[in-house]
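Complex shown without one protein chain; remaining protein chains in place.
== chain A ==
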Amino acid sequence: MSTGTPRVIKARVRLGDRVFSTSTITAGSIIVAILAAVAIFLIAQSIPALVAKAGTLPNAASSFWDYVGPLAFGTVWAAFLALLMATPLSIGIALFISHYAPRRIAQVLGYIIDLLAAVPSVIFGLWGVSVLAPAVQPFYVWLNTSLHWFPLFGGDVSGTGRTILTVAIVLAVMVLPIMTAVCREIFLQTPRLHEEAALALGATRWEMIQMAVLPFARPGIVSAAMLGLGRALGETLAVAIVLSPALVVSFFLLTSQNPSTIAANIALQFSEASGVGVNALIASGLVLFVITFIINAIARAVVNRRRAFSGAN
């Protein structure tokens, strides 16, 4: 470690040490190799789709970008809607667990929220299509008839409830646990003295949270949202089961013509795809990977910036 200094006492190099440290380095290098392999194989398999001529691609797309465009839109749109619902909810739940619930039951409540994370996504899909969609469909009809002027609620209302809004609700439930866990961690790290100072000055609990907890936790909330977004973007089977997809780019929330997502499209089309179709699906997977990579990179950057410049610690 300190090999730079001139007068260093050299330890005898033992065989066991050599073998052990080499094998840990090998394990670390395997991870590098795996990621390189993921990138290389995906890119290699994507190239035929990227250079494909018009007419050979599925969905009668003129180019690959024409093919992936609506799917990328659907992916981002569904994840965005899910985030819109999940962010305030998860902040509320995290506050409830960290600052409102009695200490003794707070941990149990945390476990209960973690249980949501334990449910496999395919089961969320089954639940979404057989319980949630029929339950919200009458509500959609009401929204559509009474708020038809509002741009998002326009169009012809779906008869099954399998719309992108239902998908977004399912996705929101699925990303809740991870977002809540991150927010909770951050809220618990608020400097105790800041909280007590606010309370001592006569602030109510909400004013204390407003003045001490939320400003401290803002970067953490952003990174929690980004993590949730990353999860929602890559979610596959819940979307594939619940959504009734179509080849459209539309902002309508309640119709049966919904933009599909990249991941759901891969899962639904893969078994029947052949030739360039397979390459197009793999290339769309690459696009999804790039999108999630960018989102995660932003989340990490936000967290690291906080670590460096936070005045609180």
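One rule holds for everything that comes next: contacts are C-beta pairs under 8 Å (C-beta built on N, C-alpha and C of every residue); 3 or more make two chains touch, one makes a residue touch a chain; residues count from 1.
Following the convention adopted for this analysis, contacts and distances are computed from a predicted model.
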Which name from "ABC transporter substrate-binding protein", "YdbS-like PH domain-containing protein", "Phosphate transport system permease protein PstA" or "Cytochrome c554 and c-prime" does UniProt give the chain that's left off? "Phosphate transport system permease protein PstA"
Please pick, from A:V8, A:V122 or A:V249, the residue that touches the omitted chain in the full complex. A:V122
Please give every residue of chain A in contact with the chain that is not shown. 1, 14, 16-17, 19-21, 23-32, 34-35, 37-38, 41-42, 44-45, 88-89, 91-93, 95-97, 100, 109, 111-116, 118-127, 130-132, 135, 173, 176, 180, 204-207, 209, 230, 233-237, 241, 263, 266-267, 270-271, 278, 281-282, 285-286, 288-289, 292-293, 295-296, 300
